[in-house]
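Quick one: this structure, given as structure tokens, is what I'll be asking you about.
Shown here: the complex without one of its protein chains, the others still in place.
Now for subunit A:
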Amino acid sequence: MSRLKTEGIKIKIETPLTDEVIEQLKAGDLVLINGYVYTARDAAHKRLVELINNNTPLPFDLKGQIIYYVGPTPAPPGKAIGSAGPTTSSRMDSYTPLLLSLGIKGMIGKGQRSEEVVKAIKKYKAVYFLATGGAGALLSRHIVSAEEIAFPELGTESIKKLLLKDFPAIVAIDCHGGNIFRE
């Protein structure tokens, strides 16, 4: 069974993430994420790794940041963003250890991660958050602003800087080796 927390106990956290905050987070904790995060999914990850391999500057400083695996729907008039729930994280597994080694401290997605990613999360003191898949309408209400900062040609897969307010997530894999999918 997974570690069940009493309903209503939610930990507020802010980005960029510090080691101090990450150390306190345990698999099964309910958190409310505040501050800026960056979106990237399949195609954006491929591009980021190409830039890294070519020693080209990246569109944002990776240090302490959270990547949200999301490809939102277009913003309807009057809204910052459309539906914006997490996509399957395992598709990004092959890129993740490298990004963690360069300073990324958190990921938001859905589903399990590979053994390599679990190890890298521990090694680089990071954290993997689970957001509720399919709850894109609800999660969009916790995204205050969205600004496209790289790869506009990728459409929904471009990199966007999102400002989150009390974005609900669950700590799925912590830096101490705790893993909600295995407990």
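For this structure, a couple of remarks:
Quick note on the criterion: a residue touches a chain if its C-beta (ideal position, glycine included) is under 8 Å from a C-beta of that chain, and two chains touch if they have at least 3 such contacts; residues count from 1.
Convention: contacts and distances are computed from a predicted model.
Between the names "Protein translocase subunit SecD", "Autoinducer 2 import system permease protein LsrD", "2-oxoacid:ferredoxin oxidoreductase subunit beta" or "Fumarate hydratase, subunit alpha", the one given in UniProt for the chain missing from this structure view is "Fumarate hydratase, subunit alpha". Of the candidate positions A:Pro16, A:Pro59 or A:Gly82, contact with the hidden chain is made by A:Gly82.
The missing chain, though absent from the display, is touched by one residue of A:Arg141, A:Lys161 or A:His176; that residue is A:Arg141.
Listed here are the subunit A residues that touch the chain not shown: 1-2, 4-7, 28, 30, 43, 70-76, 79, 82-85, 87-88, 90, 110-112, 130, 132-138, 140-141, 154-156, 168, 170, 172, 180-181, 183.
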